[in-house]
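Apart from one protein chain that is not included, each protein chain of the complex appears where it belongs.
Let's look at subunit A:
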Amino acid sequence: MIDIILAFLSTVGVLSILFAAIGIMRMPDFYLRLSVTVKAATLGVGLLLICAAIMFPDISVTTKAIAIIFFLIITGPIGAHMIGRAAYFSRTPLWKGTIIDELAGKYNEETHELESDGKDTKGDDKDQEPNVAKTDEETE
């Protein structure tokens, strides 16, 4: 029974890491690459660590695995959020198939403050162009 659970969990974990690796090569733009990689890697490493914790009946292995999973879950999404935010500031273009960009024009260009609602009233001639690429080559 334990063997079946271990085999299932480790297979799912390894497959999700594999798909993340393929996803880096295949995804068309930066945000999609980030989106695919971070979650799948977190899930895959987490599942493999759970396997290790179940397999070794040693309390030190279990506590270490739990601690690593905890810090992985805390730090992974925050790292992804900061990288994505920095990419948006440096005007990395979105994929050409992007259907909506509600974040366009919401940033204050000087202070990097973000407003939650309403159009920005400070600069009317500011470019409100959504930062979406026209061709595939721009997001390579």
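Just so it is clear, contacts are C-beta pairs under 8 Å (C-beta built on N, C-alpha and C of every residue); 3 or more make two chains touch, one makes a residue touch a chain; residues count from 1.
One rule holds for everything that comes next: contacts and distances are computed from a predicted model.
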Name check vs UniProt for the chain missing from the figure, options "FAD/NAD(P)-binding oxidoreductase", "Na+/H+ antiporter subunit E", "Electron transfer flavoprotein subunit alpha" or "Amino acid/amide ABC transporter membrane protein 2, HAAT family", returns "Na+/H+ antiporter subunit E"
Taking the full complex into account, what residues of subunit A touch the chain not shown?
15-16, 19, 22-23, 26-29, 31-32, 34-36, 38-40, 42-43, 53-54, 57, 59, 62, 73-74, 76-78, 80-81, 84-85, 88, 94-95, 97-104, 106, 113-117
